[in-house]
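Note that one protein chain of the assembly has been removed; the remaining protein chains are unaltered in position.
First chain written, first letter: the chains are A, B and C, and each begins at residue 1.
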Amino acid sequence: MDGSRVSRSGERAIFWTLPAVAVVWIAAFFLFPGFVPPMSPKASAAEVAAFYRDHLSRVRYSMILFNWFCVALIPILMLLVERMRGMAHRTPVLRYCVIGVAGAAPIAFLTSTVFWLIAAFRPERSPALTQMCNDLAWITFTCGVPFLIALCVFVAVAIAYDDQPRPVFPRWVARFNLVIAIALVPACFAGLTLDGPFAWNGFVSFWVKNVAIAVWIVVMAVVLRQAMDREPVVVGAAA
Amino acid sequence: MSIGASLRTDPKRELWFVWYSTVAFYSLYSVVFFVLTRTQPPGRPWLTPEQTVGWFADRHWGLLVGFALIFVLGGFSATSIALITYSIRRMSVSRAYAYSYLILYAIAAIPGFLFICVAMTVGAMRPERDPTLMHWLYDFGFLSFSGTMGVFLVGSLIWMAAILLDKNGVFPRWFGYLNLCNALTEVVIAPSWIFQRGVLAWNGVIAWWIDVAVFGMYTVVFIYLLRSLIQRDDLGTGPVPALPPGAAPRAHPLAKVLAG
Amino acid sequence: MTAIEDVSTEAGVDVVGHVPGEGDMWFFVVFESLVFTSYFCVYLYYRAQHEHAFLKAQSALNLPLGIVETILLLTSSWAIARCVQEVRAARYRSAQRFVLATVGLGVAFLGCKLAEWVRLIGEGHTFTSSEFMQHFFFLTGMHAIHLLIGFVVLGVILYQLAPQRRSHQTIETCSTYWHTVDLFWVLIFALLYIVR
Partner (left out) sequence: METSAKKRLLVAWVVVVAITVIYLWIDRSADDRRVLVGSVAVTVAAIGLALVKFRIILREFMDVRHAPRALCVLTDLLVVVIAVALLSAYFVGRAVT
C-alpha cells in the first residue's frame, strides 16, 4: 500500500447494514407504546406509573432494541467521514468535527433508553420516581439533539468548502443539511412547555424532529451510495 | 482579514471556521452558565430538599431557556476538540495522541454537559415535583458536570505529552507545562464527590474558584495559541514556520526574558 | 568546571547566565508555585478562623516523622543536583548512581508518607474527620501526586543518561521538576506541622 490511498474494502458491507438496522429501528419505534401517539408530558405521576404497568413488556423490548442498535448509526457516519477524505479540503479538521459528534449523537439517544428502561424496571416503584425517570428519558430523547444539529452543520460546511469540478456530494446536500439542522432546533425547547406543538409530544418537537432525522438518514444514505461508487481520490498531504 | 473573508477565500478557511466556532461556543457557554441559568458559580451543595425547590423556582425560565440553547448549540463543542486534534496531528508525534484526544472528549460531552442540561431542565419543568426528587436532580446536575474531570485530566496529559515530544514547534513548550498545571487542578475537583460543604465541595474555594481561575486562563491561552497556529501553519507536515516579520505574534514574555 | 558539551541548545552554554534547564520549565515552576500558594492561602485563612479546632486536630501529627520526611526529600534534591554536576563533568556513570539515589530517597519519602496516612486513618483521622485533616490529606495527597510524576521525570533522566542521547538541557529540566516537588514540600511541611 502506498500510504496515500486508503482502502475502501468492506465499505459496502457496512453500508448494507443500514437497511437491516433501519428495519429494527422502525419496528422498535412502533413497538414502543409511548411513541404512537407520543406520551403526554401533562400526564400525572399516577398515569405515567399506570402506563408502565400496563405496557411493561412493550416498553422493555422496544427499548432494549434501541439500546442495542442505536449505535449502529456510527459505522454509517464513519462511511461519511471516509467520503470526506475525497473533498477538496486542506486539512482533516472537518472530518474530526464529524467524528467528534458521531459518537455522542447516538449515545445521547442510548442514554434516554437507559432512563426508559429504569422506569420500567420496577413498576411498583413510587409513581413520582417513575415519572422522574420518564421525564429524564423524554427530555434526553427530545432535546438531546445538539450533536445531530452540529453534525448537519459540519457536513454542510464540508460540502460548501468542497471546491472541485466534481464534488464528493452535490451542492444541494449542503443546503439540505442546513434545513434538517433547522428542523431539529425547536425540539431543544421542549422543556419550556407541557402542551402545544412545542411540548415533547407536540407536532414540532416530536414529529418534525423525528421525521427530519429519518429523512436525513435516508437522503444521506442515497448520496453516500452514489459517492461510494466513484473512483477513490488520492488524498492530500495533510489529510 | 475580516471574519467573512477568512471564512470564504482563505486557504485555511476550514481551520478558521472551526476556530471562530470555538470562540462562539465558549462565549455562549459562559453566558448560559454564568448569566442565563446562573448555574455557575454552582448552587450550594448543602441546600435542603425544600431549598432546592426554591432554587429551581428562582431561575425557572433561565434554566429552561439557557439549557435549551445548549441543546441547540452544544454539539459545537466538537469544534475545539477537532482543532486541538488537528494541532496534535500537525505535530511530529504518532496519530495515536490525536485520536485519543478526539475520542476522549467526543464521548465525554454526554456526562460532561448533556447530563446537567437534562437534569436541570427536568427539575425546572415540574416545579410541583417531590422535593426529595428535586434534590436528587440538583445533585445529579452539579455532580455530573463538576465530577467528570478525569477527561480533562487525561486529555491535558495527552496534549502535554504531545507538545513536549513534538519537534514541529506547533506550540511553545511552556504551554505543554501549562497543560500539566491544568491537569493537576482537575484532580482537585474529585473531592466534590465527598464533601457537602467546605473548600473542597463542588462550590468550594479550592474545588471551584481556584480551579475555574486556572481553567479559565488555560482556555483563553489555548484559544489564542490555536489562532496563532492557524496563522503560522503552512498546511504541510514539517515544522510550522514562524510568522513573517511585522505580523509576528508576541512570544510569551517570560520565555522572551529568559532567552535574552 | 570541565568542558560542557550541550547538544540541545543552539546558543551554547556559558556558565554564568545559563538558564538551568529549558526556560519554559520555569513557567511551570512559577505557575504551579502560585497555584499551590493559593491552596496554602485558603488553608491559612480558615486555620486562622478556627484556630482551636485546627490545633486540636494538628496534635495528631507526628513531627519527628515529618522532619525525617523533609530531610529525605532535601537529600534527594541534593542528590539530583549532584547528578547534574556529574553530567556537566561528563561522568555519566556517577550521575546515574545519583539518580538512583534520588529514586531511593523519593521512595523512602513516599513510604513514610504512606505509613503516616495509614496510622492517622487507623486512629480515625481521615479526609473527612476534621477541617484540618481535610487540608492535610489534600495538600499531602496533591504533593504525593507531584512526587509520582517526579518518578516519571527521573525515568526520563535515566533514559537521557544512556549514550547517544545525553541532552544536558533535558536532564536539567527534569531535575528542576524534582526540585520543585521539594520546594512545595518545604512549604507544606512548615504549614501543616509547624504553624500554630
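Here, a contact is a pair of C-beta atoms (placed from the backbone, for glycine too) under 8 Å apart; a residue touches a chain by one contact, two chains touch by 3 or more.
Predicted model, so just to flag it, every value in this text is computed and none were measured.
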Residue among C:Ile71, C:Val118, C:Leu148 or C:Ala162 touching the omitted chain: C:Ile71
Touching residues on chain C - with respect to the absent chain: 1-2, 15-20, 26, 29-30, 33-34, 37-38, 40-42, 44-49, 51-52, 55-56, 58-59, 63-64, 67, 70-71, 74-75, 77-78, 80-82, 84-85, 89, 172, 175-176, 179, 182-183, 186-187, 189-191, 193-196
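The rule we apply is simple: only the chains that are shown with their structure count from here on.
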Label of the chain whose CA centroid is most distant from the centroid of chain A: C
Chain centre separation in whole Å, for chain C relative to chain B (CA means): 29
Interchain centroid distance [CA atoms averaged], chain A/chain C, Å: 50
Chain A residues within the chain B interface of the complex: 41, 89-94, 96-97, 99-105, 107-108, 111, 128-129, 131-132, 135-136, 139-140, 143-151, 153-154, 157-158, 161, 185, 187-189, 191-192, 194, 237-238
Complex interface listing, chain C residues touching chain B: 19, 22-28, 30-32, 35, 38-39, 42, 46, 127-128, 131, 134-135, 138, 142, 145-146, 149
Sites on chain B touched by chain A in the complex: 11-15, 17-18, 61, 64-65, 67-79, 81-83, 85-86, 89-90, 102-103, 105-107, 109-110, 114, 117-119, 121-122, 124-126, 129-130, 133, 136-137, 235-237
